[in-house]
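Okay, structure first, notes after.
A protein chain is absent from this complex, but the other protein chains hold their places.
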Amino acid sequence: MKKRIELASDMGESFGNYTLGQPEEVMKIVNSVYVACGYHAGDPLVMHQTVKWCKQYGVVLGAHPGFPDLMGFGRRYMKITLEEARDYVIYQIGALKNFAEEMGVKIVTAKPHGAFYSYAIENEEQAKAVLDGLKTIGSDFAVALPALPVSPLHELLKESGIRLIGEIYPGLSYKKDGGIIVTRKYEADPEKESRIVMKYLKTGKVDTIEGTEVEINAESVLLHGDIPNAPEVILTIRKTLEAEGVEIRAAIES
Amino acid sequence: MKKRIELASDMGESFGNYTLGQPEEVMKIVNSVYVACGYHAGDPLVMHQTVKWCKQYGVVLGAHPGFPDLMGFGRRYMKITLEEARDYVIYQIGALKNFAEEMGVKIVTAKPHGAFYSYAIENEEQAKAVLDGLKTIGSDFAVALPALPVSPLHELLKESGIRLIGEIYPGLSYKKDGGIIVTRKYEADPEKESRIVMKYLKTGKVDTIEGTEVEINAESVLLHGDIPNAPEVILTIRKTLEAEGVEIRAAIES
Amino acid sequence: MKKRIELASDMGESFGNYTLGQPEEVMKIVNSVYVACGYHAGDPLVMHQTVKWCKQYGVVLGAHPGFPDLMGFGRRYMKITLEEARDYVIYQIGALKNFAEEMGVKIVTAKPHGAFYSYAIENEEQAKAVLDGLKTIGSDFAVALPALPVSPLHELLKESGIRLIGEIYPGLSYKKDGGIIVTRKYEADPEKESRIVMKYLKTGKVDTIEGTEVEINAESVLLHGDIPNAPEVILTIRKTLEAEGVEIRAAIES
Partner (left out) sequence: MKKRIELASDMGESFGNYTLGQPEEVMKIVNSVYVACGYHAGDPLVMHQTVKWCKQYGVVLGAHPGFPDLMGFGRRYMKITLEEARDYVIYQIGALKNFAEEMGVKIVTAKPHGAFYSYAIENEEQAKAVLDGLKTIGSDFAVALPALPVSPLHELLKESGIRLIGEIYPGLSYKKDGGIIVTRKYEADPEKESRIVMKYLKTGKVDTIEGTEVEINAESVLLHGDIPNAPEVILTIRKTLEAEGVEIRAAIES
């Protein structure tokens, strides 16, 4: 049985007058966050504040570049060119890195957000364009992705020697190929999610909607940080796992 | 008589499908540029291309952060907070720096754009907020500003030991206090502009609309890079100055 | 004693993935709303939904055009030109009107939002530019404004024969000239707000921070619709007023 896991959450998705969830409360109880960079969500004040919380609460800082589509929260596929994909990532990484450096924090991980992730796994060229952008983080960073199914982006990471952090999504449904079904509506059931994570830790497997099980390789539990009661939900999961003797700790420490 | 001067231009102000002027042609004949960072103008592709030209043509790279107002090209005063001012600059500087670092180019100079400049000279607090943002460029950079009138930003630069590059604007009119009158319409007269620069080089003075002269301290001639015939205009000025034995060279070399 | 008053709220301020407050619950208990039109807040889906609720719950539809500044929620003063002011209003009014007409609803009232209101009362020219834009609503509409102090916009409405709906703000503080002090932070105290409205209904006056009273002429109580518990707060105020025999009813019916 695996005895250690990371709790992670998307973060920094507020914008101007709009606050998503209770971000600071979530920051206090997760190990690692993926921070929006002003394209699909987030703005300079929010990024500044989020990096500050990373420092204050010892949370690992990850970059979460997205499509330039605030109105659609980056969730709508956009057929951008390879140059656009690469440069949109460079732009967003740079902005986040500057806040991080100014506060003496390091970007440790990254992943493309929402429909930009779909774009990045679609074919090798697009995977390369996105990864080329992510490489401006520096010589040493990890990319968080669903462990399955293996995509051109997964293969490219392997070839490049970039560490992949497999994610498990206890709030989503799995298909038999290990792929997840993303839904807009999401109801958090901390007991159910804790069971799913515990089963994974014990067996290395998750249940699928087809009634089968699929083996995945995850080091990080991605939890919804934007629902109104996210802090309570995450804290419940955290306590349940700890009661089972699981160590809650960042997959990679900065 | 001063025997050396820099030719500079605002740059990277195209956006998406919109190209402003003939940017590459201008890049070939100026020494230094101030590059828009995606808020008042510019986008990631334009920034990438502009930094590439800086490298290719040996042009000094300056950052030109602006207000988040693409529709108004950053020329409309916005009453933003000090935190917003600082963080908008950090965001934009970071984005540009990431393109620069990725290509092995250094940001050497900076100045706030348009109405953000008006904001930055308005009082000490606002000057400090903007300068705090600019300081994320690194330990060594210069700020280009009108030499006169002396503003809280000028004083803050002095106190901080940050080098000020005084600019002369041969295309604009001067008031007797050394302040310039910014106009939207601009007609380029290369002969007239050359005469103004030559007079300045010989006497250290420019004529004012009141009929007097005012002494300024400029190392850089700022020329309009966005008018359709900018390359011809700038080239004419350049040749006129060279014919008079003036060395055309960057104020600070990277 | 006045025996009738309107309860009103700003509305339609959600955007994309961001929902502000509990809009539908507020729609059920107010008489009149001012709907954001996609510049400072709101988007086409939100506008569509809000107009639909107006129809469903019999709420008077008002237009709430704002500055093109989503990042600042239209609360930051922008020095736009008169043409921009007029055309930004025409654009936003048109968009809202099209949703309204498509559903058989009429725009009955309007007011400029946030810092655009500050712009509109600053001088006669600006007042005229904004009002010229509002006039595209049609031949018959009312403008909601703080009853005091009398501004160039108030005077222009009078000259134009456009009805003014005076607003009372029980959640804000008043100065002795009848002007309000707008604050970002807002704590709703339904008892206190009910008392303020009742005092106004009985005496025609509100207390000021200077310790004096000032007479105002209001037909509408503007309540914060974007705070998390807005529905409870508004409902409490509504019930308190009704218990005192006050008729809660729209100032102008469509």
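Each chain carries a letter (A, B and C) given by its place in the written order, and its residues are counted from 1.
Note that in this section a contact is a pair of C-beta atoms (placed from the backbone, for glycine too) under 8 Å apart; a residue touches a chain by one contact, two chains touch by 3 or more.
Every value quoted in this text rests on a predicted model; they were computed, and no experiment measured them.
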{"item": "Contact list for the unshown chain, restricted to visible chains", "value": "A, B, C"}
{"item": "Option from C:K2, C:K28, C:H48 or C:K239 whose C-beta touches the chain left out", "value": "C:H48"}
{"item": "Hidden partner chain, touching residue among A:G21, A:G72 or A:G94", "value": "A:G72"}
{"item": "Selected residue (touches chain absent from view) among B:E6, B:D43, B:E167 or B:E219", "value": "B:D43"}
{"item": "Positions on subunit C where the hidden chain makes contact", "value": "38, 44-45, 47-48, 83-84, 87-88, 90-99, 101-102, 136"}
{"item": "Residues from subunit B at the interface with the omitted partner, ascending", "value": "15-18, 20, 41, 43, 70-73, 75"}
{"item": "In subunit A, positions touching the absent partner", "value": "68-69, 71-72, 76-80, 84, 115"}
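Just so it is clear, only the chains that are shown with their structure count from here on.
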{"item": "Sites on subunit B at which at least two other chains make contact", "value": "84"}
